[in-house]
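Yeah, one chain of the complex is gone here, protein chain that is, but the others are all in their spots.
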Amino acid sequence: MRRFLDAVGDAPRGVRIAGLVALALLAYALPLLNPPIITTPESDFRAVLFTVASYALVALGLNIVLGYAGLLDLGYVGFYAVGAYTVAVFGSLHGNLPFPLLMVLAVCITTASGLLLGAPTLRVRGDYLAIVTLGFGEIIRLVALNSEWLNGARGITGIPRPPSVELFEIPRLTWEGWVAYVDLGDKSVFMKFALLDATPYYWLTLTVIIFVLFADVLLQRSRVGRAWEATREDEEAAELNGVPTFRFKLLAFAMGAFVGGMSGALFASRQGSINPEPFVIQISILFLAAVVIGGQGNRWGAIVGAIVVAYLPERFREASEFRVLIFGLALLVLSNFRPQGLLPPRRRRRVNRETDRKQQMEGGVVHG
Amino acid sequence: MAETTVDRAGAHRAESAPLLQMQQVTLRFGGVVALNEVSFEIHRGEILGLIGPNGAGKTTCFNALTGVYQPTSGQVVFDGQPLGRRKRYQINRLGIARTFQNIRLFQNMTARENVLVGADAHHRTGVLNALFRLPRHRREEAEGHRLADELLELMDLGHRGDDLARNLSYGEQRRLEIARALATKPKLLCLDEPAAGFNPVEKQRLMDLIRRVRDMGNTVLLIEHDMRLVMGVTDRIVVLEFGKKIADGRPEQIQNDPAVIAAYLGVEDDES
Partner (left out) sequence: MSLATFLDLTLSGLVVGAIYALFALGYTLVYGVLRLINFAHSEVFMWGSFAAVWLMMAMGARSGMSIPAAIGFLLLALIAAMAVSGAIALVVEKVAYSRLRHKNAPPLVALISAIGASFVLAEIMGLRDKIAGWVGLDGVLAPYVARARDTTSFPNPLPNVTLFEVADFPVRSNQLIVLFAALIMMVALDQFVRRSRLGRGVRAVSQDPEAAALMGINRDRVIQLTFLLGGLMAGAAALLYLMHIGVTRFNVGFILGIKAFTAAVLGGIGNIRGALLGGLTLGLAENYGSLIFGTEWKDVVAFCLLIVVLLFRPTGLLGESLGKARA
């Protein structure tokens, strides 16, 4: 596994880019290919794909906060909820703004809420941030639940969808064993945003993910990314070398909120109706688990983690009663036997390689 | 016209005034008086040695003048301005950089990245500049890399740029800390026992390096345990004992100062 990852990491730039493009195309094609084994027999595969994509988006945002800047945010679901509720409130309950405007508004409001939460709390010690953010996430949910203005537990319906441009229809594949048929009776319309077919939402989210990935790369390889990393490594040393750490932590928080809010907004639009129920703390913990399982600090790891967390339980619905149990076991096993995550950042792998080499030279054991 | 005159006068005053003044600085931790009304000055272009037995308050002195701790009373004046309640990064940007007695690098970043973080102290690139790769980002990035390569070369780390800080040898890590501090373009470079744990040859090489850094126009404040070494490299020496300044003068004077000899008797070699 590690050898494969290293090979990927060391491949020439051209090969890597070609690989990524192929991967992206495959990702876009997934809902049409409906491939056996991967497809989810007991739930709508397209809906599952959308869920996985929105988790991946959230994980990318949380990875900035947690993986880059090292801030333990246990209330990330709060931003997700703020994004979702912004769209619902101004698109249906107390307004009827069009979707594109709602998206912008959602992003602005979540970012502002990130700044608002971060400005006072990022000054407290790192460990306490966890409980403060956890409290924030709960407060957001409880406000949604108890506030009449937000319709309380009844939730909000009639959330607007993105404008559809119905250009053409694309048939999808059905499989009988290993033989694929083009199923002309089951087509996806490009791009018709509706309740039944989640494919356009999936494509939209995937596109957002790709943009976020680009932004993530550009930021990480700049003064901003270095400042985050330095802050995570040793806040005091960073500060004494001229890094305004508080400002950069706040920035990470705001960026994370931005991305989380986008994901929440897409989620609300896809559902068409929302209530406070899906925004419980346990979901924050799932998000956190996605980032840590994947390997904090690695954007690809965050995506892999999101797939593990969102896809596997849907794939193995047979065991649905035992989902949480299996998930808990998986967390235990993964963290104990692969503490650096499934896909640790490249540099971390390099360290491990060196450590192994040193241990080998000293006649020590090589860890797996 | 008038403005230029004022400027020149101001510049002139700044040139002749000491770069840093510790004025009656006292620092208490609960009952412990770590610094007791300590006053001294650092002049531009000199290498000032700060010596004293373990626990004398040398590191605390660094902490007071880099903003890690606020003095209980007294003040630090740097380049004509009292530091007041400035934030640590602001003090660094004013021109004070330091290293740490126990190395504190960004262990999971490469050597070059460590230095780049220092170089970024004077950069302004923010999210927009970075996202759209605007000219400012490109200019600052190029400038930072140039500076980093230069400093890594100076510190004899040219070949280690792409290695993680934690994979460097002990001596390399100490030199990398100096490179990172220099990258912030300090007017005053504070080194906290930079040669601790070095053998005599390495120590000598480091002292040569420090002199080179000074000759490039820097002012250096050096904490060092090894008396002989300090004698060879410093222009002036301040001696602390139990948080009090007990001597301040040229190395020859310090060497023969009875109070210093008393303070150092029997403790000189406890480090090695």
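Order of writing sets the labels: A and B. Residues in every chain begin at 1.
In this text, a contact is a pair of C-beta atoms (placed from the backbone, for glycine too) under 8 Å apart; a residue touches a chain by one contact, two chains touch by 3 or more.
Please read these numbers as outputs of a predicted model, since none were measured by experiment.
Student: For the unseen chain, which displayed partners does it touch in the full complex?
Tutor: Every shown chain touched by the left-out chain: A.
Student: Of the listed residues A:L49, A:V292, A:I307 or A:L342, which contacts the missing chain in the full complex?
Tutor: With A:L49, A:V292, A:I307 or A:L342 as choices, the missing chain is touched by A:V292.
Student: Among A:N34, A:S92 or A:T121, which one touches the chain that has been omitted from the display?
Tutor: That would be A:T121, which touches the missing chain.
Student: Would you indicate which residue among A:I131, A:L167, A:V182 or A:L195 is in contact with the undisplayed chain?
Tutor: Touching the chain that is not displayed is residue A:I131.
Student: Under the stated touch rule, tell me which residues of chain A contact the chain that is not displayed.
Tutor: Looking at chain A, the ones touching the missing chain are residues 66, 72, 120-121, 123-125, 127-128, 130-132, 134-136, 138-139, 142-143, 145-146, 281-282, 285, 288-289, 292-293, 296, 321-322, 324-325, 327-336, 339.
The rule is simple: only the chains that are shown with their structure count from here on.
Student: What's the distance between the Cα centroids of chain A and chain B, rounded to whole Å?
Tutor: A distance of 43 Å separates the two centres.
Student: Under the definition above, what is the set of chain A residues touching chain B in their complex?
Tutor: 215, 218-219, 222-227, 229-230, 233-234, 236-245, 251, 255, 347-348, 350-351, 354
Student: Tell me, which parts of chain B touch chain A in their complex?
Tutor: 66-68, 87-89, 92-93, 97-98, 100, 104-110, 113, 116-118, 120-123, 125-127, 129-131, 133, 137, 140-141, 144, 164, 166-167, 180-181, 183-184
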